[in-house]
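A single protein chain has been omitted; all remaining protein chains appear in their positions.
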Amino acid sequence: MQAVFYFSHVTTASCDACRQGSPSFSEKSRGGVRFFDLCRRFQRVQTDQLPPPRLQLRRIDKRFPGCHANKAVSLTLQPGEIHALLGENGAGKSTLVKIVYGVQQADSGEILWDGQPVHIGSPAQARALGIGMVFQHFSLFESLTVTENIALGINAREPLEDLATRIAEVSQRYGLPLDPQRHVHDLSVGERQRVEITRCLLQNPRLLIMDEPTSVLTPQEADTLFETLRRLRDEGCTILYISHKLEEIRALCSQATVLRAGDVVGSCDPRENSARALAQMMIGTELKTARSSISGTRRGEARLQVTNLSLGSLQPFGVDLKDISLSVHSGEIVGIAGVAGNGQNELMAALSGEHRSADHDAIHINGQPVGRLGPKRRRDLGMGFVPEERLGRGAVPDLSLADNALLSGYGRQALVSRGLISFRKVNAYADRIIQAFNVRTHGRRAEARSLSGGNLQKFIIGREILQKPKLLICAQPTWGVDAGAAAQIHQALLDLRDQGAAVLVVSQDLDELFTIADRIAVMCHGRLSSLRAARETTVEQVGLLMGGLFDSADEWEDDHGA
Amino acid sequence: MSIELLDATALLLVAMMRAAVPLALAALGELVTEKSGVLNLGVEGMMLTGAVAAFAATVSTGSMTFGLLAAMLAGMAMALLFGFLTLYLLTNQVATGLALTIFGIGLSAFVGQGFVGQTVEPMAAVSLGALSQIPLIGKLVFGQDPMVYLTLALTGVIWWFFARARAGLVVRAVGESPHAAHAIGYPVRLIRLGAVLFGGACCGLAGAYLSLVYTPMWVEGMTAGRGWIALALVVFATWRPWRALLGAWLFGGITIIQLHVQGMGVDLPSQVLSMLPYLATIVVLVLISRDSTRIRLNAPASIGKVFHPEG
Partner (left out) sequence: MAHKPSFMPRLEPRGHASPSMVYLTPLLALVVTLLAGGLLFQVLGFNAPEALYTFFISPLTTAYGLGELVVKATPLALCAIGLALGFRGNVWNIGAEGQLTFGAIFGGGVALACYDMEGWWILPLMVVAGMVGGMLWGAIPAFLKTRFHASEILVSLMLTYVATLILSLLVHGPWRDPEGFNFPESRIFSDSALLPVLLAETRLHFGALFALAAVVGGWFIIARTFVGFQIKVMGLTPAAGGYAGFSQRKVVWLSFLVSGALAGLAGVSEVAGPIGQLQPTVSPGYGFTAIIVAFLGRLHPVGILLAALLMALSYLGGEAVQIGMGLPLAVTGVFQGMLLFFLLASDVLIRYRVRFGRPQQEAKA
């Protein structure tokens, strides 16, 4: 495997690095050369005069209680390459990069930086070496300004005024313009990512780690990001790019290492492999996808009708909902796309009844006005609801699956009579969910927190579907879920639709929406675009809408003002 | 306005500022603790421990400096206990804070048993000769005891720390999001422990002021709820140092007015007047909490939540 890496590099990224390397080489040999340098020189000659790899991981091993996150993982990154780290959720990618960035320590194994063994005990040490990292869940502080945030994340100490100037300069140079004085809570998710990237760039990184960077971007924003990354690569920076989006890896990366269950299961040049082949390597089995997305049944009556809903956010830095209209009919799946933090959470709270609207008629479920009703009353009308935050909203982490079945099932499943809980019924209901939705757990007494993300999501969706909802609202149904469970969940949603239910799915994952949705709308800045048929819509159009260009996308569709 | 009236006003203001010292010190300490994301409800317990330690040390050594030092150390020892439990053993902050108060009440009563009825020489006011004789501002500006000035200085320093210093920025960041701070490499628990210890030292001093300067003697449970009022002041101040000082003066004023009204023989039962500070606390809390968004905007986002670095 090592050899494969080396050879591919002779042909790709290493040539310019060699050219840069040679002069200093001869300079050194004119002076006294130490034994050590000699050895290195010898090594370089052996490997076609390559400079040492920027970073080499040798047999990195890390265990957590109940989980072997990295099993003797080895990985080599060359100067000036964009290297993909591929793997499913829970494959050990995040653990591995946290070890590289010094957030966690490996149990065993060694790390070589520029060919030298190093110990990376903390992020500050990593930064001192020249390693920068952009986190998936940003490590930003909402109530602080851009400058303050960046000052916290760099080793250099300089007056904040000087730093602000540098931030403006560097972010501009790399096509990521930022206002250093703004508070982070005012920024869009894409802008927040710029803060993280700028923070890394200010330290002239030689290795930049990016953890799922495009999951929060519109397709257009992602393209801009790719340009920045290519430019960095051309300047000699190495980029370790973590993703499970295969197409973008094929477009961007020249090397890929695939992790599965903590093991390196292969490495390849992604440009020479199909997305399907990469997926298979990642999952280990043939990829099953949900069957065709287009509804066979005819669209029936409106089960959810939202009319000019405006609602202020309850969260300190939330997004207000502005004039939202939407209808979901029986026998269809409606998808809502959008970059996270554009009001989706607020819309979900308004639909579930957790945040009631003053306008009783703004929301109708099954023809009944429900704006001022709470979650219980809306459930009674046939609504099922799967929240985005599955551990901590959709389920109580510390309670058993049986208790969690009671959590939303108490009404429509008649699990409570005269204020007393019928434990017999609760247990039977929990068992039914576990069986029908193939939830892998050691029984209904298991705590919700002990389940993997995919299994817990199957349990929650199963709990809602078994209540035979006329309307199911589902936020991020497969976010952070392994591919097998995701396919099962998609199938369950499609089946529910085919049985005549109305389904509303909110997702950041455009692939998912295009797979299952019949109609699609996009949220941006608390507004919702008009709905359009998924078949007649392109990713580019949705991308423009995600960026807030409602008018231009509508012109494109030619139904502006509808 | 006659000189007498001016002097009387000055005396009243001086008394108010003195009454405010323990509240202000405790509130400032708790403010720093809370800024780092830790809610320590043990203020009352730490104040009592500080009060008894100060009194015992002063009686034993005859030196008030030793007394103040002992108070700070005692407060810090209590805070260390709290910090160890909440930060390293991940206990519930509310429950642990309550335990600290209960423990502090018992411990101080236990230790102080032998000191009941003794007295110490109260702390002398600063005297700047002629300056202190100027009507109104003489006593007010130049004639207070050193702790009043210390309180003022501390308020300024804490303001500067959070508004200007890089270390203050780090503490704010830790209180805002310990996970993010951990991810970029800050020792979250150590920073929080530091803030908790600072809070303990301040509460210890606040207690010392009561037993050495304000009263000055040791009485069981002598803080009489001041620790809880200080906690309310932090909310009232929306975590801003100058507002905390202002709040303390306000409450000092209420205490003093209540005492003066009692002294003037107004026909109101003393119990009704004694209720005033407690009722005022409730009123202030209600007024400030009504706007819950403002509280949430100003409160450290992670306050009261357990943080474990591994997840």
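Residue numbering begins at 1 within each chain, and the chains themselves are lettered A and B in the order written.
The definition used in the following text is that a residue touches a chain if its C-beta (ideal position, glycine included) is under 8 Å from a C-beta of that chain, and two chains touch if they have at least 3 such contacts.
Nothing here was measured: the structure is a model prediction, and the numbers come from that model.
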Q: Based on the whole complex, identify which of B:Ala20, B:Val170, B:Val188 or B:Leu245 touches the chain you can't see.
A: B:Val188
Q: Would you indicate which residue among A:Phe385, A:Phe437 or A:Phe550 is in contact with the undisplayed chain?
A: A:Phe385
**Q.** For chain A, residues in touch with the removed chain
**A.** 58, 60, 65-66, 99, 105-112, 117-122, 352-354, 374-377, 379, 385, 387, 389, 392-399, 403, 406-408, 410, 416, 419-421, 446-447, 450
(Q) Touching residues of chain B against the unshown chain: what are they? (A) 41, 81, 85, 89-92, 94-96, 98-100, 102-107, 109-110, 113, 182, 185-189, 220, 224-225, 228-229, 231-232, 235, 269, 271-272, 274-275, 278-279, 281-282, 285-286, 289-290, 292, 295, 308-311
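FYI, only the chains that are shown with their structure count from here on.
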Q: Please give the residue numbers of chain A that touch chain B in the complex, ascending.
A: 64, 102-103, 122-124, 127, 135, 138-144, 148, 151-153, 157, 316
**Q.** Of chain B, residues touching chain A in the complex
**A.** 166, 169-170, 172-173, 176-177, 179-186, 293, 296-297, 301, 310
